[in-house]
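Inspection log for the structure reproduced underneath, given as structure tokens.
Shown here: the complex without one of its protein chains, the others still in place.
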Amino acid sequence: MENMPLLVLIISAIVKIVIIVHLLLIGVMIMIWAERRVSGWMQDRLGPNRVGPQGLLQPIADGLKFMFKEDIIPDHVDKPLYVLAPAMLLVPALVIVAVVPFGSSITLFGYEILLQIADINIGILYILAITSLGVYGVVLGAWASNNKYSLLGGLRSSAQMISYELTLGLGIIGILMLTGNTLSLRTIAIEQGAYPWHWNFLIHFPAFLAFTTAMFAETNRLPFDLAEAEQELVAGYHTEYSSMKFAMFFMAEYMNMIVGSAVVVTLFLGGWHFFGLENVGGPVWSGLISFGIFFVKTAIFLFVFIWVRWTLPRFRYDQLMNFGWKFLLPVALTSIVVTGTLWIMTGSGSRLVVGIGNVVAAFIVVSIVAGLLVMNKTPEPAMQNDDPQITPSALDAIE
Amino acid sequence: MNPEQILFFLFGAVSLVGAIAVISFRHPIYSALSLIVTFFAQAGLFILLGAHFVAAVQVIVYAGAIMVLFLFVIMLLNLGTLSAKGAISGKLKGFAVILGLLLAIEGVYIAVNAINTPEVASAETAATESVNTTTYNIGELLFSKYLLPFEVTSLILLAALIGVIVLVKRESQEENEIQ
Partner (left out) sequence: MPLESYLILSALLFTIGVVGVLIRRNAIIIFMCIELMLNAANLAFVAISRSLGEASGQIFVIFVMAVAAAEVAIGLAIIVSVFKHRQTINVDEVNSLRG
């Protein structure tokens, strides 16, 4: 990197940015299609299959429809913020990818080009910082709409984001302790090595689960989509949005999913490594293969996102807060303590011991918390009937 | 002008404009947003100064947590409707601005002169050119030389936590008694 002329550096960076942004946009389209098809498949129906083969062109048709819709700015909104909010959600989702390494490196024209836009030495902190900005789009959109349901969605979202960000940050610390003196994502991916049993998700299994769950919460998707709960808040913060502004909210959600999956793959699932397959072939081919491996891993993780969304029902608000503060946070904290202690006690050697210790400790903590909750259980407060929960059994009764 | 100077003036100007906007917007939400802009510009200045870790923490703590809390309270209390009657009289305002100008002149005078004393100058020349303030260094200092202050900070946070809980708890109890 250092001995590369500035011009080559700039050109390669621009090319990488263009490619990645386009991949993200195409990824969003594929995700929209996949979500509808997978949900159809899970619910034993077809899903969109008319536009193009297998309905693959459906997202393009959707996009065209969005563009030709009238862009309404209601009279009662706060206009500057109303226009700004969708962009403030979309921009953080786009700039996060700058530090995600999506492959090893390609040697072209005698220059080694890293498959990453910027390998900065505070990579993880950058991701946490930008993630924490995503909430502004939601909150401002909600406030500017000047609509009580939107405002409720925004309030819920800000409380939720602040709570789950803690877990997001704490879940990473275990990894940082066992990775050399750096916060660079590339180093973390490289140090995990080629074999799945060396990857971080086994060593830090409870932290992995906590981090992934917090990531789901940060993307505002079911089961954490209280900010836009259709049944109670009529879509929450984007009720008043139409046309391309709504499309931007929509795109930002999917973009956040893709970026979140890429981050999880980098941190916990070995990045672009897979049984040494990434070293096959010459300097160009190995880079492309590593990119392919990363792509496949991200795609699999995205499928998990869709799978969870169509499997789990939505949390109630107090359940959401309890879950975040009483289960995820203690688990993430325990993971830090146990990882550090066992790593020192075993003389900086045994990842196996740390992995087992983490799981055992997490199990103990969860049992203690669950026990305490059961012991202190007060009778359920009578729900003010402003958000009735529709459970499957209630639906059955209606039918 | 080298790139560092251009960036310094850019970030400096943005942070000053943002700061002035904080105190001149009528509406608290716009003030809060301007403050976020200022914080961002300051994070940029920190990066210029080679303090990458502090820059990231600035964005995480201030922009990501503190300002969200501000927005949350502004939205919760729906303060927009109250803002109109918050102003003070023009005469007092002029007095405040004059006081502020005096303070600014004083501050600039100190900034220019105080660092030209021999002690500071010698310390400055003794300093190495490339400052070694990576995240690793900060962590090392924090857990060795500054371990006690670090622990005291945790106590402050704990006290704040308990204080907030007490404030909120007592209120909800009072409300129950009224009912």
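We just call them A and B in the order they show up, numbering each chain from 1.
In this section, contacts are C-beta pairs under 8 Å (C-beta built on N, C-alpha and C of every residue); 3 or more make two chains touch, one makes a residue touch a chain.
This one's a predicted model, so the numbers in the text were calculated from it and none came from an experiment.
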| item | value |
| --- | --- |
| Contacts of the hidden chain among displayed chains | B |
| Touching residues (missing chain, whole complex) on chain B | 4-5, 8, 12, 15-16, 19-20, 22-23, 28, 31-32, 35, 38-39, 42, 45-46, 48-51, 53-54, 57-58, 61-62, 65-66, 69-70, 73-74, 76-77, 79, 82-83, 85-88, 92-93, 96-97, 99-101, 103-104, 107-108, 110-112, 115, 123-124, 126-128, 131-133, 137-138, 141-142, 145-146, 149-150, 153, 156-157, 159-161, 163-164, 167-168, 171 |
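Heads up, the rule we're going with is that only the chains that are shown with their structure count from here on.
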| item | value |
| --- | --- |
| Centre-to-centre distance between chain B and chain A (centres being mean Cα positions), rounded to whole Å | 29 |
| For the chain A and chain B complex, residues of the former touching the latter | 78, 81, 120-122, 125-126, 128-133, 135-136, 139-140, 142-143, 151, 154-155, 158-159, 161-162, 165, 169, 181-183 |
| Contact footprint of chain A on chain B as seen in their complex | 29, 33, 36, 52-53, 55-57, 59-60, 63-65, 68-69, 71-72, 75-76, 134-136 |
